[in-house]
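Quick one: this structure, given as structure tokens, is what I'll be asking you about.
A single protein chain has been omitted; all remaining protein chains appear in their positions.
The first chain written gets the first letter, and so on, giving A, B and C; residue counts start at 1 in each chain.
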Amino acid sequence: MSESVELKISLPKIPDIELVALEGLQRLASHLGISDDKIGEAKILATEAIINALEHAGVDELPVDIVFTMTKKRLIIFVQDYGKGFQPDSVEEPIIEKKLGTNKKRGWGLKLMRTMSDDITIESDEHGTKITLIKNLA
Amino acid sequence: MSESVELKISLPKIPDIELVALEGLQRLASHLGISDDKIGEAKILATEAIINALEHAGVDELPVDIVFTMTKKRLIIFVQDYGKGFQPDSVEEPIIEKKLGTNKKRGWGLKLMRTMSDDITIESDEHGTKITLIKNLA
Amino acid sequence: MSTDFHLDSVVQDDCLVIRTFGYVNNMGGKEIVKCFNEGFDHGLTKIVINLAESKVVNSIGISYLLEIIEKLMDKKGKLVFTNLEPAIEKTFSIMGLFHFAEHAATEETAIAKMGE
Partner (left out) sequence: MSTDFHLDSVVQDDCLVIRTFGYVNNMGGKEIVKCFNEGFDHGLTKIVINLAESKVVNSIGISYLLEIIEKLMDKKGKLVFTNLEPAIEKTFSIMGLFHFAEHAATEETAIAKMGE
């Protein structure tokens, strides 16, 4: 039976607050003996999910809630906001050649999350967005 | 009207996890423009309250819950555990001269919290302990 | 515990070497571009960005770096990233940055590549 640790954080919408969550990931990983290399991509995933919730939810008073559940083998990143929601399928796939020369250089978060995670689920409606990312660590 | 920011964290009982809370304090302080000097004592208070809950509650499965509420003027640190509780009034006041030469060198947390905070409330019974610390920042 | 962004830069063998410290977020990305622009306006088109002391980046910060690529393409310049954490290298790779920029283990190897 492998040990599972859970860290929950409810973040206010202020600059760089996602670093609190990353410090948490680091501590969980150290405890379970997971190397910095393996946790690196998990940090990118968490960062992108959290900054989207902070920036795009559109409700400044409500928090962004995060749950990390980690075992030696697997990390589940759950990020929930209580904002306006969006339709993930209608977000255009970013391509660097098309971005160059335009003013729209952003739009990489979802692509990074889809490519780096081992599984991704997005539930979004007018009450907010829940994103669940799975990252294998073993 | 002054802005109030709130950060909630539910910590698992693993080594050095209190650093997650300290990173949170740092971010709240940066956002509100509070200097490192002023936040330094708040960090000591939070650290001592959290490590007591982590170590003394005596229930490894249950989390330690933290709420920081900060304005430019004041920080409220709330730390709750779901452990066995204790009687704060029967804890002996530590005196360094008495500690030297003995094997009981610890026992400084409550004294530090009482001396450094602007107000402290401890509610403790067999269902757990809640400690509320107030630190003026202005 | 501080991860607040800052950078320094030197010019070496006709290359502008930018060394970043801390979180490359929105603000960090903008500062890198500002530092690049100062060098570029003085005619520097060989650029090395050393991310050794940046363990965390986000996609907003990195998207600013596309401005550097655009300007260098016009002048046939060259951009080489060095000291990338594996996860950051993967991020750049997914974004397609290495279609337009290179990476090297160290500043020395980056500067050596500039002649190629």
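The criterion applied here is as follows: contacts are C-beta pairs under 8 Å (C-beta built on N, C-alpha and C of every residue); 3 or more make two chains touch, one makes a residue touch a chain.
Because the structure is a prediction, the values reported are computed rather than measured.
*Asks:* Using the definition of touch stated at the top, determine which of C:19, C:55, C:78 or C:103 touches the missing chain.
*Replies:* C:55
*Asks:* Taking the full complex into account, what residues of chain B touch the chain not shown?
*Replies:* 15-16, 18-19, 22-23, 37, 40-41, 43-44, 47-48, 51, 94-97, 99-101, 105-109, 111-112, 115-116
Methods note: only the chains that are shown with their structure count from here on.
*Asks:* If you average the Cα atoms per chain, which one ends up farthest from chain C?
*Replies:* It is B.
*Asks:* I'd like to verify one number: the distance from the centre of chain A to the centre of chain C, where each centre is the average of its C-alpha atoms, in whole angstrom.
*Replies:* 24
*Asks:* Once you find the CA centre of chain B and the CA centre of chain C, what distance in Å lies between them?
*Replies:* 41
*Asks:* Multi-chain contacts only, two chains or more: what residues does chain A have there?
*Replies:* Those would be 15-16, 19, 23.
*Asks:* Where in chain C do residues touch at least two different other chains?
*Replies:* Only 1 qualify.
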